[in-house]
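Here the complex is missing one protein chain, while the rest keep their positions.
And now, subunit A:
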Amino acid sequence: MRAAVLAAPLLAAALLAGPAQAQRDGQAGPPPQAGPALAAELAQPRIAVDTAFTGADLLVFGATDRLLGPAGDNVVVLGLGEPRDVVVRRRVRRLGIWVNGPSARFREVPNYYALAATAPVAGLLDEPARRERRLGLDVLTARLPGPRDTEFRQALIDLKRSADQWNEEEAPVEVSGGRLFHARLPLPSTIATGDYVVQVMLVRANRIIARQELSFRVDRVGATARIANFSRGEPFLYGLACVALAALAGWLGSVVFRRG
């Protein structure tokens, strides 16, 4: 089952008066009223990975002080995982068989990337602004340290997208009542455990005028966590336990089926 919390817009309204304080970037004129221009929150600060985990949707919700929409402000939501070094290899044909050929190593590649906005981001912000905030897979990969070969960069995008680890603007940020917004970031079942960051940005007149940074953790829980910790902490004992369990299962099977 995919976990999602639905009562968010109501909570978002309550948040307007809450303590969450948005940082103000840039100067887009004085605020029309007191209070933050942007307030956002995550439905869950922790994603629990148990034996029934098949992926989840993380709900990001919040409210703005002015109206959202084509004529007004826009909200951009960016989810980022921890940076990892990866290698992209190209397969080449040698003597009729396919072997691993040239490779490109990329450093600090986020293991998760999700982008959503109330309108296409390319139309909201110019390229330097998008590049600075890594808004778009094209500007994300263009910024990565690594070889400049565009083929390998495109291959990295394609491979990450097909593994559901990266996605961009697949579903828009939904707006209700003019000032409340919510977005669902899809987390695949293969999501890595660790710390994640969600950046919520308020865009007015092609500028990011407010930004709020939220974070969540992906943790294993229950039997899943115990097995993973045991295997890491006591690998020899874990190996012995695997041998014993497998032998026991084999023996049980032969006992059960002798009677049958």
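Basically, contacts are C-beta pairs under 8 Å (C-beta built on N, C-alpha and C of every residue); 3 or more make two chains touch, one makes a residue touch a chain; residues count from 1.
Everything below uses one rule, namely that contacts and distances are computed from a predicted model.
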| If you look up the hidden chain in UniProt, what protein name do you find among "Probable membrane transporter protein", "ATP synthase gamma chain", "Maltose-binding periplasmic proteins/domains" or "Transport permease protein"? | "Probable membrane transporter protein"
| If the hidden chain were put back, which of A:Arg90, A:Arg143 or A:Arg217 would touch it? | A:Arg90
| Touching residues on subunit A - with respect to the absent chain | 49-55, 84-91, 96-100, 105, 107, 152, 155-156, 158-160, 162-163, 189-190, 192-193, 220, 223-225, 227-228, 231-232, 235-236, 238-243, 245-247, 249-254, 256-258
